[in-house]
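Sharing a structure below in structure tokens format, with a few things to ask.
Note that this complex is displayed minus one protein chain, with the remaining chains in position.
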Amino acid sequence: MTLPSFWKMNRKKRINSANREKSGQSNDIPQHILVTNLESNLKILRNITGNSSDIIIRRLMIEAIHRQGAIVYLDGLVNTDIISESLMESLIHEKSVMNEYSKANLLQIIQEKIITVGDIKTVRQLDELFHHLLSGEAIILIDGFDTALSASTRGGEIRQVQEPSTELTVRGPRDGFTESIRTNTALVRRRIKNPNLWLESMKIGKVTKTDVNIMYIHGIADEAVVSEVRNRLKKIDIDSILESGYIEQFIEDKTFTIFPTIYHSERPDVIAANILEGRVAIFVDGTPFVMVAPALFIQFFQAAEDYYSRSDISTAIRFLRVIVFFISLIGPATYVAVTTFHQEMIPTLLVITITAQREAVPFPAIIEAIIMEVTFEILREAGLRLPRPIGQAVSIVGALVIGQAAVQAGLVSPAMVIVVSITAIASFATPSFAIAISARLIRFIIMLLAAVLGFYGVMIGLIWIAIHLCSLRSFGVPYMSPIAPLIRKNLLDTVIRAPIWLMKERPRLISQKNMNRVGRAQYPPEINKGEKNED
Amino acid sequence: MENAKLTLYQLFVLILLFETGSSIVITLGIDANQDAWMTILLGLALGLILFLVYYQLSSYYPNKILTQYAKNIAGPFLGSIIGYLYVIYFMYLAARVLRDFGELLLTFAYSETPLIIINAIMVLTIVYGVSKGIEVMARTGELFFIFLYLLAIVGFFLILFAGLIDINNLKPMFANGIEPIIKVTLKQTMYVPFGEVIVFSMILPYLNHFKKGRKIGLYAISLSGINLALTTVINVAVLGVDVNKRSPFPLLSTIQLIKVAEFLERLDVFFMLALIMGCFFKISIYFYASVVGISDLLKVKEHKKLAFPLGIILILVSMMIATSYPEHIKEGLNFVPLYLHLPMQVILPLFLLVVSFFRNRKKGTKADK
Partner (left out) sequence: MKTKYPLLIICIISTVLISGCWGKKELTDIAFIIAVGLDKAEDGDYIASFQIVNPGNVAGSAQSGGQGLPVAVYKTKGKDLVSLAKLGSKRVSRRLYFAHTNLVVIGEELAKEGMLDLFDALERDKEFRITTSIVIARNGTAEDLLKILTPIDKIPANKIIKTILFTEKTIGENIDVNVNDVITGFVSPGREPVINGFSIYGDKNIGGTMTNLSSTEPSAYLGANGLGYIKNGKLVDWVTGDNAKTVGFIQNKTRSTSVQIPWKGKENAIVYSIQNQHTDSKPSLQNGKPSITVNIQSEGIIAQADLPIDLTDPLVLNKLNQQLETAIEEKVLQGIKRAQKDRYDVFGFGEMFYRKYPRMWNDMKKNWNDAGFKNLQIKVKAKVYIRRSELRNKPFLSNMDNN
């Protein structure tokens, strides 16, 4: 039988190519350490960077120890004020201290006594030196020393902290993450002023050497999860990390699933809240989207604003979101199923009206549905690509005009246009973009199932999805908790949002140890004294 | 045996969904006319006793499923024969329920679709679920339980508001005395659905708190029994005894009569949704028991590998067990309770219990843990 051997051949090919790919991505830096001669060092630097003209080499004479030195920095990545005012000022103008100290620890003297910049490190390895240089730090090379100093002078143009465009709120803080990782971690630090908030950093990406930080609260986060995150990050072997999405695809639990198992957000308050529940936050330099692991399905239906508004309103809105998710999932499928298989379900007058509309349409209902849905997806993609002022107008006008024109041309029926529009709007109402995309894809599959088998097909599709969802785990935590497996105490923050003094426990499977977050008797005081009824 | 742990709530949900699953749509005990609900309650009482038997057997052999402790009790040869019997029994029942389900769907919704397609699609889904394991199935059950119960409560209120219930249809009670009630119970309702809990002997070992399992099991069975009795009461009250006796699916006829506010009518499709969910769980649990049993008897490490081939067998068996729906039903009423359910649900377990009781007595109190 040819089938087994066909698969075996493929496997061998794959193993060979994997072996080939493992080595050879790291850029070799031939020599590993600096030498004592300044000129040679500078020559080495220039060679390796190919004389890139944005690497500025500023020679100077360090008065304090009477040596030639050079400051090397990358134009555009440094804060030139610090370089000129603090660094060069201190190095050039400090009086000689040769008399007071011995030669042995001159470097230490410069590092500790002379240079007036915040963070100074010593560097010997060339790759580490390049990492600092390319991150925006100034390298100070001194003739006669094979160790260089790296001063923290990071600057350059980064985006201001502004409201994130993807997650807007009416009530709530308006700062959002930017592309600079230190700003981002600082925004979270501002909110959690606790020394137990620990930060670990690593560099991922053989060529890009992107900074990646993880933050968690020691004592609340589950140690197993933290170490799992660390291990998975360490295992990543790729040349470039340009966005947190790259990392997500490496460390997520299961690739062949439509549903996201890692949550991401642009808002510091959201990330801080997640860290406080015991999750681990992963920051990636160069993107404002910070990831959070482990993630649960119900998280993708929660928005930051839920916690800042009153509990009854938030509960109602959460119910709405669940309904909206279902509409976006099975909307067109239900329409197709009901009009082709279960016409007895529709009230008589409505079914006659819909039939009247469909008399003019040449296609069967499922084809109509697919045409409309695909058109809508095209419109949506087009709306994303166009510049902002035109984009909005085109999507709205496009949808209306195309819908209307299609109806009048007899291509689709008005009922279909309504169904598709409601579905599209419903998919926009889902708070998390990741889940909305999932729903978009699944919608098509369920539509096809509905076209083949009516409501039975829809139900089978839903059962399939439910089984799939229940089998997912995010870093060991079941994806559908606290609904399945049922954990009653955590139900207060799922589809309903109980008042904040009721939500006493952190999610049990995420922060196994430190569970209480609200003290006793926190309900609002009953005001039965001091009522003022008259002036 | 899988490496899985079920919480008590999950067991509760599984038992409830299993019991109520397909039974709520077919007639139960209608041979006792308007006293059908009494037969259900009586069957419930007997079923509770049966559950205690099964639970006690499991507690003598913790962490062992039926096919395993059968070998402990009756010796390796006889025990594995008993194991095979049960595995085939579960598979046959899974095929029965699948056939029931397919026929039902064909009757009122999809008459032009071939039966094998409907059955095959259901089995594909079940194979997917079973291959993921009992934990995933239990979690899915938790999800659907909420939805199903909501549907049930809404349906109940709709029937109430439509003014369809006529209590007079339930009178006179004990019209022909207590004899028909007892007869019907002993011939039908004791086994289906209450005695079917025996399948949980393959699932009880997975419980995380085994001791509390007894209470939870009793609760679940009682609740499902009350549900079924209530449904029968409503069916008889709305339709009257005659239509009930002549309908294969009385709940459907009841739902067809709902007319509230000129807009909430023609709700049969919700019946179909509840049916699909309920039958899915019932067939899954039977099928799972069968798959796990076979993989245990044949010493296959991962039961997932067997799920797909056994699924195909399930489809084929469900097509072969009867050539027409009336034949299927007649078999189920006349042949199956006496020759299948009675021995497998009552006689064999009692025998196993008695033997294991004596064996454990001999060992002293060591086996109590």
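Order as written gives the chain letters A and B; numbering starts at 1 within each chain.
In the analysis below, a contact is a pair of C-beta atoms (placed from the backbone, for glycine too) under 8 Å apart; a residue touches a chain by one contact, two chains touch by 3 or more.
Worth saying up front: this structure is predicted, and the values here are computed from it rather than measured.
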For the chain not depicted, the shown chains it touches: A, B
Residue, one of B:V243, B:L273 or B:V300, that touches the chain absent here: B:V243
Touch with the omitted chain, as defined above, among B:S253, B:S318 or B:Q345: B:S253
Identified contact with the non-displayed chain, of A:I354, A:A369, A:I483 or A:I510: A:I354
Where the unshown chain meets chain A, residue by residue: 3, 7, 339-341, 343-344, 348, 351-361, 364-365, 448, 451-454
Missing-partner contacts on chain B, residue numbers: 107-114, 117, 120-121, 124, 131, 168, 171-172, 175, 240, 242-243, 253, 256-257, 259, 265-266, 304, 308
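Simple rule for what comes next: only the chains that are shown with their structure count from here on.
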Averaged-CA centre spacing for the pair chain B and chain A, given as whole angstrom: 46
Residues on chain A engaged by chain B in the complex (per definition of touch): 338, 341-342, 344-347, 453-457, 459-460, 463-464, 466-467, 469-471, 478, 480, 483-486
Chain B to chain A touching residues, read off their complex: 7, 9-10, 105, 109-110, 113, 118, 121-122, 125, 128-129, 132-133, 136-144, 146, 263, 265-269, 272-273, 276-277, 280
